[in-house]
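Beneath this line is the structure, given in structure tokens, with notes to follow.
A protein chain is absent from this complex, but the other protein chains hold their places.
Let's look at subunit A:
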Amino acid sequence: MDHCASVLLAFPEAKEITDNDVYHKAARQHVQKVERLIKENAATFGGLAAQLLEHVNPSINSISYLALLQTLLLRDKVPQTNQPLLSAITTFLMTFDPRQIRYVGAALSNLLALIGEGDLFPASVAVDLLATALLRIDPTGSMLTSHHISLVNLAYQTDNIEPIIPVIEKSIVFYPGMKGSSDSRHLCDMQLPPPAYITPETGLTAKLNSSSVLQYDLLCGLCFIARSSWQQAFDALERVISYPTKDGICSNIMAKAHSKWVLVGLLLTGKTPTVPTLAWQGPQKAYGTLGKPYTSIGTAFEQETAETLNAEFDTLGQQFWAEEGNLGLMRLVLAHYQRWKIVGLRDVYTKISLAQIRTLTQSAETGVPLATEAEVLELVLGMIRDGMLNGVVEQPEGQPAYLTFLSPTEELSEAEFGAKMLQTAQRIKNLEPVVKATNERLGTSREYLRYLVRDSKNKDKDVGRDPGFGGFDHSIEDEDLMSGVLGP
């Protein structure tokens, strides 16, 4: 046991290793040593592992700790009942050293996958653990991994959305399997961009295909919809519908996302959103055909009376919307119709009586104006509370109540404005490492180098070309020589 402990605790050494070269070598050796140790003592090691766990610090000796956990998990037939093991896993995932675990990516992935299946922990704990672990592996959160997809799936299916918000809020700009992501630097270099160490080779992610990427964004959208974060949901769905495609095809996920995207757009802005210009031609055509019920809902939503919207909803019937999986969203759209019309009144009125609001706007749920002024009052007050409407309801004595629209946004002071601009600038600056990584990756890609070589060759040719007859011949070969010769 002492021998085991000494091997396990040998790395990292007490004093910190600053040199990446040394660290890299030591870490790889340590991984091999631990593997050998487990293999050689296969018979006894399993029994010792539980004890050894207490002597190894998960945040310092992460590689060793993970190996112990793996051994224990292999041995235990029903690990879900093993309370000490579960708590050890929890501690490990919350505290592991992100630098070390890059060397044992496959083992970590196995552990994460096991949790992702949802049997080991209750779903709420599993989701929380996975989210924390993913952000510890890659604090920038800019790289999509296979774990992201199973995490979002689990969270959405079990309705534990809150913990994954920090993960799905991050903008994804890297994907596994990008060409030219290999880096000559060592895995332990903390300056490495995520795609250099989160690769199928290091085991920290599996390879992905396009439909899982699409699925991830769609699920993100659904999670945001569940939280009523319309802007974020809209952005996520827009990523799906503008996904790059070839051969003019469109996948089912994209069409599904488009229908939700239209409805979310209505909730967010009160208008039918226009398909982003970056969207590919083929899908755009498909949206035009398949999205017809939704675009006509959009047109109906923009009309002054609720009749058409109500009729559009009823003609297709509840069942249709339920089958499309959009009944809930549709109900929200209907509920929001009147709200948007009231907001629209701001463009015409500064003050308006509630009675007038009642006659001017209709509820799309029924297709007729609200029955009483009290209902209007309730609706308006609700909108003011939600921050959708900037106004106040006043009720002078003996006179009917009225709504005053306050001016939309107060002018910002110079300082406030400056601060906001700084924030934006900072966010753009934060993109710099990503841009740098992308630039390096593209700059060293085979295609680009080939292009450069060809380009420089062409230039040489241009310089060396004989300016005499050959050049002349070359420049006129496209012209129609006959016209000049045979003309009148």
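The rule is short, and it goes like this: a residue touches a chain if its C-beta (ideal position, glycine included) is under 8 Å from a C-beta of that chain, and two chains touch if they have at least 3 such contacts; residues count from 1.
FYI, contacts and distances are computed from a predicted model.
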item: Hidden chain of the complex, named as in its UniProt record, picked from "Vacuolar-sorting protein SNF8", "NADPH:adrenodoxin oxidoreductase, mitochondrial", "Eukaryotic translation initiation factor 3 subunit K" or "COP9 signalosome complex subunit 1"; value: "COP9 signalosome complex subunit 1"
item: Of A:N20, A:T158 or A:S251, the one touching the omitted chain in the full complex; value: A:S251
item: Full-complex contact with the absent chain, from A:F45, A:F121, A:Y156 or A:F174; value: A:F174
item: Chain not shown, touching residues in subunit A; value: 171-181, 195, 208-211, 213-214, 235, 239, 242-252, 254-255, 278, 282, 285-286, 289-290, 347-353, 356, 402, 409, 411-412, 417, 420-421, 424-425, 427-428, 431, 434-435, 438, 441-442, 445
